[in-house]
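Here the complex is missing one protein chain, while the rest keep their positions.
Chain lettering (A, B and C) follows the sequence in which the chains are written, and residue indices restart at 1 in each chain.
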Amino acid sequence: MATIPLAANFDGDFVLKLVPVDSENTMDDVAAAAAANSVGIHVADQPGRTLRVKKQGTDTPYARDTTVADSGLEPTECIEIYFE
Amino acid sequence: MSATSSVSRPVGPILQSGDVAEAVADAAKVDNPDSNVEVRDHGAYVRVEVDGGECVLRRATIEEELGRPFKMSELEIIMSSFTGRIDTGNDEIRFYR
Amino acid sequence: MSTPMKPLKTWSHLTARRRKPSEYEIVSTNLHWHTRDAEQPWEVGHNGFMADFYRKYRNQSPITHSDWGGFRDPDELVYRTYNILQDGQETYVDGLLDQHNEEGHDRGLPPEWTASLLQLYTPSRYLLHTIQMASAYLMHMSPASTISNCAAFQAADSLRWLSRVAYRTVELAKTHPDVGFGERERELWEDHPSWQGFRELMERQLTTFDWAEAFVALNVVAKPAADEVLLRQLGISARRNGDTLHALLTEAAWRDTERSRRWTVALVNHMLEEESNREQLTSWVRKWQPLGVAAIEAYAAGLPENDEGAQQAVGAVKSFQRQLGLEG
Partner (left out) sequence: MALMERSEWYDVARDTEWTPRYVTWEELFPPELSGGEGLPDDVWRTYDEPYKISYREYVDVQRQKDAGAYSVQAALERADIYNNADPAWISILKEHYGAVALVEYGAALQEARFARWCKAPGLRNMAVFGMLDEMRHGQIQLYFPHEYVKKDRQFEWSHASMFSNNWVSLGARHFFDDMLMTRDMVSTSFCANFSFETGFTNLQFIGLSGDAANSGDYTFSKLIQSIQTDEARHAQLGTPLLQMMIENGQRDKAQKEIDISFWRSYRLFTILSGIPMDYYVPLEARHTSFKEFMEEWIVTQFMRELEDLGLSKPWYWDIFMRDISEHHHGQQLGTYSWRPTLWWNPAAGVSPEERDWLEEKYPGWNDTFGKVWDVMIDNFVNGRTEKTVPGTLPMICNLSQLPIVGTPSQTLRDTSVVYKGRRYHFASEVDKWIFEDNPERYRYQKNLVDRFLGGDIEPADLGGVLEYMGLGSIGPSGDDAHGYSWVESYRKQLADAG
């Protein structure tokens, strides 16, 4: 267990935000942590749709149950979070 | 207000609005008779632009427009900026490219 | 989120004082943000040349003080008042020049004297320029803005008199075209024995980087030496040779010298508030004084109608240093 800060680019937001997550968190947890700082604050909610996470510069999202530790993301690397 | 000038290769001073600015703008027309002189009033400041890459201002002309003695160095008191290069003399100031 | 906070009467760092702050204090004190961290003056180039330079020559000077920011210019000059002061002074000098020109003053100067002016006066623009450069150095290296400001005005005063020397050079050349005014000054500054003492003194001062040593070398030794001979002793020679204009110009310049000395006294006193500084300051005066004396003697040897000039000048510099509590 370790805290890993990530740079979150939440689709529709105007600024990258620092989001600390845990190495054991799944991508769903990561998406929720990012959403907590964007949805309803700077980005409108889209109820009923699923949030996905991908590493900036890649085309495919992580599987929703991939953990941060397994993703290989390094501290402060940038992830993109978007409604599927 | 348009940002681009209608004159080509414009040069000249940008002055704080007021009596001296008006006199200098008028002097620019007198001292550069063969060039198109555009004076654009932006409220707090006035742009004097002379086309063709040269603008001459003579102390004597400014004195005439102003109706009082004028030292060329006094121009600096109201000249916030200028376009082109500058050549500063005691009786004449020149902007050029 | 916001906590109500009471307005202040003045900048917070001045509120401890009981009295209303002066314009001088409001605009002059605590402006060197790069002294906030003695280890890292700048946000960039942490290991770079300029960080090393400021660490070594300013922050780690052997002269230390717990409160450099506490220094005050005894004249409390600010930019605004400096211009008012000097515009008035320059108007006076313009009047002198104008009036003497009208009266054909220069035409009456004897040839021996114009030769002396070429040897001892018109090349002084080089010396004044080195003092200007050295003062600009102190301006950007001093540990407090109140010190920097004094040095800045001193640099400007040097440019003032450099400009007047240039003016006189051309004016003298017009009346005395065959003497060499405006032509020979660089050669004389570089080679004539009169100037080599000051040249060595200033070249060495300009390559002394510890800010406090640079201050001592300039304001306690070199500038007093230069002012004593160039203004006072050459002024005496001028009077004795009927050059009223020159004598009056040196008296006008002396006002700036007096101001320079006032802040020099104040800064040395400030430094001596920490007794541990005395020995280092004294040793610097001892180190620089021989160069200062040599400069005076070389220059004064050429003073016409003024045999006692060297002795007078050396005595006056020493007396100033005694006043500072720093005997060389």
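Everything that follows uses one rule, which is that a residue touches a chain if its C-beta (ideal position, glycine included) is under 8 Å from a C-beta of that chain, and two chains touch if they have at least 3 such contacts.
Quick caveat: nothing in here was measured; it's all calculated off a predicted structure.
Considering the whole complex, the hidden chain is in touch with A, B, C. Across the entire complex, the residue among C:145, C:237, C:250 or C:312 in touch with the chain not shown is C:145. On the side of chain B, the interface with the absent chain consists of residues 1, 3-5, 14, 16, 42-45, 71, 73-74, 76-91, 97, using the contact rule stated above. What chain C contributes to its contact with the hidden chain is residues 1-13, 23, 26-28, 30-31, 33-34, 36, 41-51, 53, 78-80, 82-84, 86-87, 90, 94, 97-99, 101-102, 125-126, 129, 132-134, 136-137, 139-140, 145, 148-149, 152, 155-156, 159-160, 162-163, 165-167, 169-171, 182, 186, 189-190, 196, 199-200, 203-204, 206-207.
In the full complex, chain A makes contact with the omitted chain through residues 5, 7, 9, 11-20, 36-37, 40-44, 56, 74-78.
What we mean here is this: only the chains that are shown with their structure count from here on.
Averaged Cα coordinates give chain A a centre that lies 64 Å from the centre of chain C.
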